[in-house]
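Okay, so here's the structure we're looking at.
For this view, one protein chain was removed and the others were kept in their places.
Letters A and B mark the chains as written, and numbering starts fresh at 1 in each.
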Amino acid sequence: MDQATCMSLENVSISYGKFEAVKGVYMQIPHGEVTAFIGPSGCGKSTVLRALNRMNDLIPGCSLKGRVVFDGHDLYDPRVDPVEVRRRIGMVFQKPNPFPKSIYENIAFGARINGYKGDMDELVERSLRKAAVWDECKDKLKESGLALSGGQQQRLCIARAIATEPEVILMDEPCSALDPISTLKIEETMHELKRSYTIVIVTHNMQQAVRVADNTAFFNAEAVEGGTGKVGYLVELNSTERIFNAPSQQSTQDYVSGRFG
Amino acid sequence: MANPAPKSISYANTDLFDRRPLFFDGTLKRNQLNLLLTGIAALFASIAVLPLFLVLGHVLVKGGSLFSWALLTELPPAPGLSGGGIGNAIFGTIVVTLIATLIAVPIGVGGGVFLCEYSRNGWFAQFVRFGNDVLAGVPSIIAGIFIYGLVVATKVFFDQSYSALAGGIALSVLMLPTVIKTTDEGLRLVPQELRWGAYGVGASKFVTVMRITLPAAFTPISTGIVLAVARAAGETAPLIFTALFSPYWPDGLFSPIASMSVLIYNFAIMPYEYQNALAWAASFVLVVMILGANLLSRWITRMAKT
Partner (left out) sequence: MPTDPSLASPEDVFTLRRRPPSEKLLDTGFRQLTLALASAVAFVLIGIFLTVFVEAREAIAQFGLTFLTTSDWDPGNETFGAWVAIYGTLVSSLLALVIAVPLGVGTAIFITEDIIPVQVRETIGLMVELLAALPSVVLGLWAIFVLEPAIRPVLNLLHHLLGWTPFFSTVPQGPGMAPAILILVVMVMPIITSISRDALNQVPIELRQGAYGVGTTRWGAIFSVILPAAVSAIVGGVMLSLGRAMGETMAVTMIIGNSLNFSLSLLAPGNTIASLLANQFGEADGIQISALMYAALILMILTFVVNVAAQWIVKRLSLRY
């Protein structure tokens, strides 16, 4: 990995109340590529992802130790405004969550929030096209976003995220609630998107990681002495090819070859 | 080891968006607006809880100061005189509320069982649910004049007009919708699998409802009933034309009876200081009973959870 680093995590540990979810993560997320987080459930991959744009702030009792550096600043510096962070690091969630507004407004809302000064109609069309959902939506832009199918809703949410032109897009298992055809379309969308954005995606589907990701990070969880549950940690981060063909850790080898998890 | 992100890489169209440093900027309009609105919400919340403290404070100070054994056991004095208590009103409130509970709980629980167990979505159930919501919205004074017209004016009970029984019936009209609704909703929370399990071993519908479903919904139903009883105990409007008032100890269920709420109403508007003080004392007793019942219902819910 000799690319420029987009975000770097330095000894990050995240707890919910007294329960430690993830411990001691060091990681550098390369710029302009797709990085996938894989691992068994409960390994904290979604927790780490949400830490990247301070989404965990919305969960009561969630706290983070360590540094998450983006654009030369620690995102958890007390002077940092989480709203600014989220404007530059967008997010697509596991469950499609369009706003109860029209399709057009779903896109325009975020852009307006971000002080967009250009032509709104054009932005809406461009975002929907980039998210590969324009053809299905172009005749019903005034209809509610909730009237779309699940896969279309998710692509609408991707369009909503890219409309604000973030520098990074975080995707938390974006296809877990979708059928295979919608999944395929969203993966195609990701291939398009990585030309202009850094993408971090959490997936429980290893084939998906192989298909879309340039780099893959494998997380695992282990019980610790005196702890109440399993604590997640990063096993290794490398190019997807290396992770799946010649990982440096035995546990990675076991996981990707389907021997556990 | 942090590689600072290279500034040279440009993003499409970012110049069309507001891009600011990551640091919090208190001078931004949106942040100032946020602060202002949070302040307003905090102010509103403090205004919202203020009346509780003021009312409770006055009731405790003005009513609690008169609290004594005599207050709880003696009859109220004649207008203008002092001494005595509100014993008959406390007793009367208990009697009237008890009558209302004995009428409203069997009817309400039975009706709720029908709605949830026998006809979840039939047209009749829909109609009863609608009617129940309408009945819940009927002003309490109207329930009073309804029972006045039905029971008091017609003197159906042994040629007696105003009576404790009439007051209890009027209160039961107000309790009924709450009891039906909490029963219906409480039973809905019972998982369907529990009913299937009972049917699966061959239990009849009656046995399933009485032995499985109703006991499983005991907590929400009893909580709702406690709250409905507490509300009924404080009601005044349905009683002023039905139970009326009496300065004496009750003389059976078929004659007028005193109650704390009507005593407060009558004594509050009297020009005598001692009667006003008794109104505060009755408020103290009534509020302690009602808030006690409310906390009891919370306790039931909490005990059921653990």
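We adopt the following convention: a contact is a pair of C-beta atoms (placed from the backbone, for glycine too) under 8 Å apart; a residue touches a chain by one contact, two chains touch by 3 or more.
Quick caveat, the model's predicted, so the values are computed rather than measured.
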Exercise for review: Determine which of the presented chains are touched by the chain that is not presented, and list them.
Suggested key: A, B
Review point. From the list B:99, B:230 or B:243, which touches the chain that is not on show?
Key: B:230
Study note, to complete from the structure: Touch with the missing chain holds, among B:21, B:64, B:79 or B:110, for B:110
Check your understanding: Touching the left-out chain: which of B:150, B:212 or B:253?
Key -> B:150
**Study point:** Positions on subunit B contacted by the hidden chain, ascending
**Key:** 30-31, 33-34, 37-38, 40-42, 44-45, 47-49, 51-52, 54-55, 58-59, 62, 106-108, 110-115, 117-118, 124-125, 127-128, 130-135, 137-143, 145-146, 148-150, 173, 176-177, 180, 202, 204-207, 209, 227, 230-231, 233-237, 240-241, 261, 264-265, 268-269, 276, 279-280, 283, 286-287, 290-291, 294
Exercise for review: For subunit A, enumerate the residues touching the unshown chain of the complex.
Suggested key: 53, 55, 58, 60, 83-84, 86-88, 90-91, 93, 95, 97-101, 109-110, 113-114, 146, 157, 160-161, 164
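We adopt the following convention: only the chains that are shown with their structure count from here on.
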Study note, to complete from the structure: In whole angstrom, the CA-centroid distance of subunit A from subunit B equals 48
Study note, to complete from the structure: As the complex stands, subunit B meets subunit A at residues 1-6, 9, 11-14, 16-25, 30-31
Point to revise | subunit B partner contacts - residues on subunit A that touch it in the complex | key: 4-8, 10, 28, 31-32, 67, 69-73, 75, 77, 79-81, 83-85, 87-88, 111, 114-118, 164-165, 167, 196
